[in-house]
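Heads up, the thing below is written out as structure tokens.
Note that one protein chain of the assembly has been removed; the remaining protein chains are unaltered in position.
A, B and C are the chain letters, set down in written order, and residue numbers restart from 1 in every chain.
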């Protein structure tokens, strides 16, 4: 019942300084773009710069609530440098926990899972 | 609307020090007693010691609200030494004004008027 | 009349605010952001919301209740209205029979009267001569269509304590909601809501050293115990009670609850000693009798009637004592106490009743002034009394 600050300090940090916001800066053999929206204003897009199966650079744009912005930033930070295949195991719930998103609001970041799934599909199409 | 102290300072004074409370002390050619009550607990009795048509001494007893006690005391003080006939003009409303009894409570001292009327009747019977 | 000479023995009408609580409330009012609206979704708002939730936990601890089952209100009058109208109307489809007592506080009685006008069927139970409810009477009054029983804990005029554990048990056995107006007992007697199994309980801060205008209603979290709200317009208090929270008020209520819990053990014997001293000092007066069960009466209240004395004159003669005739609620009207009448007192005795009530800050000196003044007043009025007027003590 105690009214909590709905934003953890980690969430605030990623929200205020999303260093992965914006467009890709480098040159990559493969550039992928996943765009998703919820039909009522919230929109997320993730760009991946890929070389030899590695996510060399991840960037995002979002018109979204703080939770989704922070989640997108955390995702980009976490998966940069990893193999594409690791995306298969991605679940937004893990990020929700890390950012201490209240259970009632975890639904807000499911769009991130959709975007990642789309990204994986795109890589499948390309390879 | 301002909540007033329902008791004026004069009323308080007569209520706290009713020097005319009690029974007659002197010897008089005529002693009269008027007893009235309202049927629901309030009772007033006034005794008059009379010589040659003069109210030489007036005393009262009361089981009553503060207004009636103070009114009885004021009556006794005021009429002692006067001629019996002056009782004819007695109206409790004058005393109500002097004691600054709120209009909504002036009805409480009508019993005094009844007692005075009775006293007058008694003197009529006696003379 | 000089304030300094006043002796305040009207704790059952309202207690002084504990000085530390008053200071904390003042701090809250004056703090840079303590005032923010707890519903506001910004830093200052969340700080206020935390103050509100801390207070909720403090009140919960006093009652051994889940904090989330408490709704803050503007006082016990509102809590009683919300509980009684809310439960009766919410359960009206199941049945329309309600039970209460003739000696309840007006804020309970008048709700039931209004419900009667709405078509509910109310059984009014009388107390015995000592002011207590015989639980058997309650048991017998419950019918298949009974939905709600409201019986107070401590009576505000006499201090008589009802056996709420038995009452709650009977209600539960018969699947009837039990509401308890604990305005006079919360913070003064131990209360364990969970153990007692009370469904609805009203309290108010100003009866236990907290602020006026701050109360709470406990609503048990169990099926069937739901309320129609009385006020509409916002999602505060889980929609049970909308309106901007009065942060300083709720903070004061919470602190009063916390303080009460730590002072209960000391306050009660203190009151008992004071009452004993007072009673010993006046009991020999002619025509005097005590109202309410001698044993099962809250120690902070002594209610006495004096035969052959007018109540209003007695009150005036008692100045500068601050005491009550009946309760504060009917002080203005000058009616004789319906509580004492229901206990079988004669009208004459009921109208002479004086309630002394005291508490944490009352001293022996206060009691001694009261004794002296009361003796003087009764003697003074006794001298004024027409010689042959009846002074029978018994009703």
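We adopt the following convention: contacts are C-beta pairs under 8 Å (C-beta built on N, C-alpha and C of every residue); 3 or more make two chains touch, one makes a residue touch a chain.
Note that this is a predicted model, so its numbers are computed, not measured.
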Subject >> Residue of C:225, C:246 or C:371 touching the missing chain in the full complex >> reply: C:246
Subject >> Among C:135, C:320, C:344 or C:382, residue touching the chain not depicted >> reply: C:320
Subject >> Candidate in contact with the missing chain, chosen from C:109, C:201 or C:289 >> reply: C:109
Subject >> Footprint left on subunit A by the chain that the document does not show >> reply: 7, 12, 15-16, 18, 21-22, 35, 40-45, 61-66, 69
Original post:
At which residues does subunit C meet the chain that is not included here?
Top reply: 1, 3-4, 6, 8, 10, 13-17, 19, 22-23, 25-26, 29-30, 32-33, 35-37, 39-45, 47, 74-78, 80-81, 105-111, 113-114, 204, 206, 211-214, 230-235, 242-249, 315, 319-325, 328-329, 331-333
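Here is the rule we use: only the chains that are shown with their structure count from here on.
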Subject >> Length of the line joining the C-alpha centres of subunit A and subunit B, rounded to whole Å >> reply: 95
Original post:
Centre to centre, by mean C-alpha position, how many angstrom separate subunit B and subunit C?
Top reply: 42
Subject >> Chain centre separation in whole Å, for subunit C relative to subunit A (CA means) >> reply: 58
**OP:** Specify, in ascending order, the residues of subunit A that touch 2 or more different other chains.
**Re:** none
